[in-house]
Each structure stands twice: as structure tokens, then as C-alpha cells.
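As you look at this complex, bear in mind that one protein chain is not there, while each of the others sits in place.
And now, subunit A:
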Amino acid sequence: MTRKQLLAVSLLAGIAATGAKADDRTPLLAQSCAGCHGQSGEGMGEIARIAGYDRTAFIAIWEEFRNDERPATIMNRIARGYTDDEVAILADYFSSIE
């Protein structure tokens, strides 16, 4: 199990991710998504589940949002605010959640 997976599982289970280091950008970046998509990306009401999302699909769909190639309400506006590196971190994280 990679460290990221361990972190994801820990957060999912509500167990403290001991020693989450601030120099790993994952926890803070993923928090932006949690505001609407739920604590572990589990989805909320009509907002989509992103936990367990296929990593390649996550990045491809993000790119479609960014380029207005996909019907959207707000994700197109959000997607343009993140760099490729940041999207990869988010894809790693959410794809690792069971």
C-alpha cells in the first residue's frame, strides 16, 4: 500500500492520518473538493461521487471541463483554476479511495 493509499484509507475511515506532513500537498488540495463532494469524495445529494474514480478518466474529464468540452454548471469554472500537477495529485488521491 502506498503512503497516499494509506492516507486515503485512513481519512475515509475517519481514523487520524498520523503525521500527515504539511509538505505533502494532498490533504490540503483534496479539502477543496470535500467542500461539495463530501469528506472522502463520496458524493452529496446531486453532486457526483468522485471517490474511486478511475485515475485516467478523472484527468480526462477534468481536461474536458477545463476546455468547456463537457456540459457543466460550475466544474468548468473550477477546473481552470488548477494546474496539471495539482489535477494529478487529486486524481491519485480520489482514485485510491475504495
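Convention: contacts are C-beta pairs under 8 Å (C-beta built on N, C-alpha and C of every residue); 3 or more make two chains touch, one makes a residue touch a chain; residues count from 1.
Definition applied: contacts and distances are computed from a predicted model.
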{"item": "Name per UniProt, for the chain absent here [options: \"SigE family RNA polymerase sigma factor\", \"Cbb3-type cytochrome c oxidase subunit CcoP2\", \"AttH component of AttEFGH ABC transport system\" or \"FAD-dependent oxidoreductase\"]", "value": "\"FAD-dependent oxidoreductase\""}
{"item": "Interface with the undisplayed chain - residues on subunit A", "value": "11, 14, 16-23, 25, 27-29, 31-32, 34-39, 44-47, 73-74, 77-82, 86"}
